[in-house]
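For reference, the structure is listed below as structure tokens.
Every protein chain of the complex appears in place save one, which is left out.
Letters A and B mark the chains as written, and numbering starts fresh at 1 in each.
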Amino acid sequence: MSTNRVQGDLYSRVQQFHAAQMQALDSGRFDEYADTFTEDGEFRHSPGRPAAHTRAGIAKELAAFHQERFAGEPVQRRHWFNMLNVQEQADGTIHATFYVLALLTREGERVPEIAPSCLVRDVLVEEDGRLLTRSRRVEHDHLPES
Amino acid sequence: MSTNRVQGDLYSRVQQFHAAQMQALDSGRFDEYADTFTEDGEFRHSPGRPAAHTRAGIAKELAAFHQERFAGEPVQRRHWFNMLNVQEQADGTIHATFYVLALLTREGERVPEIAPSCLVRDVLVEEDGRLLTRSRRVEHDHLPES
Partner (left out) sequence: MSTNRVQGDLYSRVQQFHAAQMQALDSGRFDEYADTFTEDGEFRHSPGRPAAHTRAGIAKELAAFHQERFAGEPVQRRHWFNMLNVQEQADGTIHATFYVLALLTREGERVPEIAPSCLVRDVLVEEDGRLLTRSRRVEHDHLPES
């Protein structure tokens, strides 16, 4: 049995939170990913696509997006985060701004596609000692108006 | 003279441990890399290749692998880790699950090869206040049965 807490400072806690969150997403556990948001959470993952709202809405949007983009393809996605900038706010929320690369490996192809490069802005909150994402907005570097 | 300890929480300690460990590997200091494993450590770095065991066995396997793959080529390898998920276990071991990319730069070629994308599972233990890898297993994303 594993314990779910890594002791430590806020910076490490955000890193651990992101790692578990994104390993869930990349494994296709969309409900588990959605549960890392607040109940009224917002997730805007692609420019030109409306934001998803609530845990149920986020899980549904992800299932639809993956079905549309990768249906029937044996692919492994991996999201990489970097340059995590954590800023505690006076209202108790935590702003996390960081770089993201989306990787896609196709079965039998050794070299992954690495694209696009993004900037992500999270608003995190703490509820009952647990970090949750209240909102996540993804900007794509190749789309200037994103 | 440098001190070898960075104070801090477990999450940061695992990051520091991995960084020093992989800088040793990427610099070709295979004995130093092997010494970051427990004496009975196991290292399974490529599917289809048997696991190496013990520090001496790990150092020998790495020397053989590099000789076979890169002999005579002036290359610089760099292993990148990301999305580190650290879970303390009830038995005192530490499970670390994370993403890895292997980069290879050839002399005179500005653009590195970035492949493959992997998932790595470490079992870490603490001995005399020092983290060590008891086992490391690498799964390659493009090889579904790895």
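Keep this in mind: a residue touches a chain if its C-beta (ideal position, glycine included) is under 8 Å from a C-beta of that chain, and two chains touch if they have at least 3 such contacts.
If you're wondering where the values come from, they're calculated on a predicted model, not measured in any experiment.
A.B. asks: Out of B:22, B:86 or B:131, which touches the unshown chain?
C.D. replies: Checking each option in B:22, B:86 or B:131, the one touching the absent chain turns out to be B:22.
A.B. asks: Quick one: which of A:62, A:86 or A:124 touches the chain that's been left out?
C.D. replies: A:86
A.B. asks: Touching residues of chain B against the unshown chain: what are they?
C.D. replies: Contact residues on chain B toward the absent chain are 1-4, 6-9, 12-13, 15-16, 18-20, 22-23, 74, 76, 78-82, 103, 105-112, 114.
A.B. asks: What residue numbers in chain A mark contact with the hidden partner chain?
C.D. replies: 8-12, 82-90, 95, 97-99, 101, 113-117, 140-144
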